[in-house]
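Right, subunit A next:
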Amino acid sequence: MGYLKKKTGVYYLINAVLVFLLFFVLLNLINNRIINRTSTQILTLICINIILAVSLNLVTGVLGQLVLGHAGFMLVGAYTSALFTMNIGLDLKIAFPISLVLAGLMAAVFGVIIGIPALRLKGDYLAIITLGFGEIIRVIANNLKITNGAMGLSGIKSLSTTKNPSPMFIYAYALAALTVFLMFTFGRSRHGRAVIAIREDEIAAESMGINTTYYKLFTFVLAAFFAGVAGGVFAHQIGVIDPSKFDFNRSVEILIMVVLGGMGSITGSVISATVLTWLPEQLREFSKYRLLVYSIILILVMLFKPSGLLGRYEISIPKFLDKLFARITKKTAKTKTGGA
Partner candidate 1 sequence: MHLLLTKDLSIEFGGLQALKDLHIEINNREIVGLIGPNGAGKTTVFNLLTGVYLPTSGAMRLEGNSIIGKKPFEINRSGIARTFQNIRLFKNMTVADNIKVSMHQNMKYNTFSAMFRLPSYWKEEKKVDIKAREFLEIFGMEDKADQLACNLPYGQQRKLEILRALATKPKILLLDEPAAGMNPTETQELMEVIRRIRDQFNIAILLIEHDMSLVMNICERLYVLDYGHLIAQGTPEEIRTNPQVISAYLGS
Partner candidate 2 sequence: MLNVNGINVYYGAIHALKDVSFHVEEGEIVSLIGANGAGKTTTMHTISGLLSSKTGDITFMGQSISKLEPHRIVKLGLAQVPEGRRVFSNLTVQDNLEMGAYTRPMNDRREIERDLELVFKRFPRLHERRRQLAGTLSGGEQQMLAIGRALMSRPKMLLLDEPSMGLSPILVQEIFNCIQEVNKSGTTILLVEQNAKMALSISHRAYVMETGSIILEGAASELLDNDQVKKAYLGG
């Protein structure tokens, strides 16, 4: 039980330092224009996709329920947040963070409304029902006045400007880090254990005193919340949203990130969200073959690593350092004794 050992605190510290370090390095590079606008945008999108993938991983990887409508929650969040900042008349610097909280909450409300009936079903049926809800949300957004129908919303202001290119990235990064942290801490608590137990055997879990309905709904809603927040950031980053952006294919895209990274592995999701957002950009020159290559890679990975790149394994840099030190100290100890 790594997390109960004395080292745990040190691990947390190392991780925190690493996350901050990476952040400041990237921020500096962006502000000095060494990382250009395309790359800043891609970094921001990577963070958004990390939030989406990690939150979906909670439901699909940890709780073990196949969900095909994650993009629906993203839609709810994106519209909530965009409509709020566009209509409230507050300074964007204040309105934006508030709008993100609202986006999350609104998506969570939808999560509850959808989750209560949907979670009565399992497996493929749950997948279908979430797919159905996702489509319903999209079609309704396509028909409402407030969402401006199929035209979608445009002119959503971004905090980033040509002069100051970093604010959106700062938000996205901080939120991604927070999401990862919360998913991690949630997963490794009595609540997370209850959720994993449900994945492993629902009947047994319930017979051991776990309120399975509550935990299924809770995880579902939590994931919806984060998807909503991600949607809010996304809307403000791109500036234009319309319902078709959040269709079934988008849900599948997120699902693929989760499965490719490894179901239940947070670091796996982070890595695959990063790679799958970054790589297509690099392959832009070969656009005709891009999806062909992507599909072949997808199939090959699944064939030879069906549980995803990392499976349930988590990459931990502190642990790695630990092992490294252990080896070095062993070696030095050996050479010492050898020398003596």
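A quick word on the picks: all candidates are chains of the complex that A comes from, given by their letters.
Just so it is clear, a residue touches a chain if its C-beta (ideal position, glycine included) is under 8 Å from a C-beta of that chain, and two chains touch if they have at least 3 such contacts; residues count from 1.
Every value quoted in this text rests on a predicted model; they were computed, and no experiment measured them.
Engineer: Quickly now, which of 1 or 2 touches subunit A in the complex? Give its number.
Structural biologist: Of the listed options 1 or 2, subunit A touches just 1.
Engineer: Please give the residue numbers of subunit A that touch candidate 1 in the complex, ascending.
Structural biologist: Going by the criterion above, the answer is residues 1, 3-4, 12, 182, 185-186, 189-194, 196-197, 200-201, 203-212, 218, 312.
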